[in-house]
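Apart from one protein chain that is not included, each protein chain of the complex appears where it belongs.
After this line comes chain A, so read on.
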Amino acid sequence: MTETTPSTSARPRAGSEQPLVRALNVMKSFHGNEVLKGIDLEVHRGEVVCLLGPSGSGKTTFLRCINQLESIDGGRIWVDGDLVGYRAEGEHLHHLTDKQVAAQRRNIGMVFQRFNLFPHKTAIENVMEAPVQVKGVDKKAARQHAEELLAQVGLADKAAAYPGALSGGQQQRVAIARALAMDPKLMLFDEPTSALDPELVGEVLRVMRDLASAGMTMIVVTHEMGFAREVADHVVFMDAGVVCEQGAPKDVIGNPQQDRTRSFLRRMRSEHDEARADAAGT
C-alpha cells in the first residue's frame, strides 16, 4: 500500500497513483435477472464520483457490492489495493471469512437512503457504537470524537435525542457522522436525500459538500443533478446494468452524447420543474 495524502485544496487526479477503488467487469444477477453486466470504474483518492441513472439501472446494487452488502458473481473489485471479498491463493479465489469481510468494511463508510439509525440508541450512542464495539476505542475518547462529529454535521445540541425525535434531515446527518466515526477512506452514499422532504434536502447536501471539499473520497448514488454538477469530479451515467457514459459533469450533464443519457436528463429536468411548480403552488 502506498501512503498518499489527499491534497485538500484542489483534487487533481495523479495519473500514476493507484486508484482507491477499482472495479473491473463487475457482474451481478438476482435469480437470473442480470442487474450488473460488466461495470468498470476507477475512483481516485479525494475524488467525488456521482452515479446517475434511472431506477433499476443497477447503481445502488453496484454501490452495495463495493462494501459487500451484495456479493458479486463476476469481475473484481479492489479497494485500496485489496481484492474485495476474496483472497487469491495460486490459481484459485477463496471466500473471506466473516471476520475478514467485517475488517474490509471498516474502511468504508456507508450512508443509506432510509438512514438506518439504531432507534434504541441516542444520536451520540449511534455515532459511538462502532468505534467502541468494533475498534475497541476507549468510551471517553469515542464520546469526544462523536461530539466533534455531531458538531461537524451541525447537530451538537441533538446528542441526547433518539432518532425517532429527529427530522429526516437530522437523522441522515447523524448517519453521516456515524459512518465518519470509523475514519473511513471511502464514503458510499446510497440516494442519501431521496427519502427526505424537499425542504430538508439542502442541509444533508451541505454536509456532503463540506465533506467533499475536505478531501473525502465519495461515491454518491443520487438524483440531485445540481449536486452532481457542482460537487462531482466525475459523473457516471448507468442504464440497464451498464455504464452508458462517463466523464466530467459539465460534459455528461451539460452536453450528453448518448440518447439514453439525454432522455434521462430531460425527464429529470421536467420532474424537477414540476416539483418546483408544485412547491410554488401550495
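Keep in mind that, in the parts below, a contact is a pair of C-beta atoms (placed from the backbone, for glycine too) under 8 Å apart; a residue touches a chain by one contact, two chains touch by 3 or more; residues count from 1.
In this section, contacts and distances are computed from a predicted model.
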When one chain of this assembly is omitted, its UniProt record names it as which of these: "ABC transporter permease", "Energy-coupling factor transport system substrate-specific component", "Tryptophan synthase beta chain" or "Indolepyruvate ferredoxin oxidoreductase subunit alpha"?
"ABC transporter permease"
Decide which residue listed in A:F112, A:F237 or A:F264 touches the omitted chain of the complex.
A:F112
Go through chain A and note every residue touching the omitted chain.
67, 69, 98-99, 102-103, 105-106, 108-110, 112, 114, 116-122, 129-130, 133-134, 162-165, 175, 178-179, 182
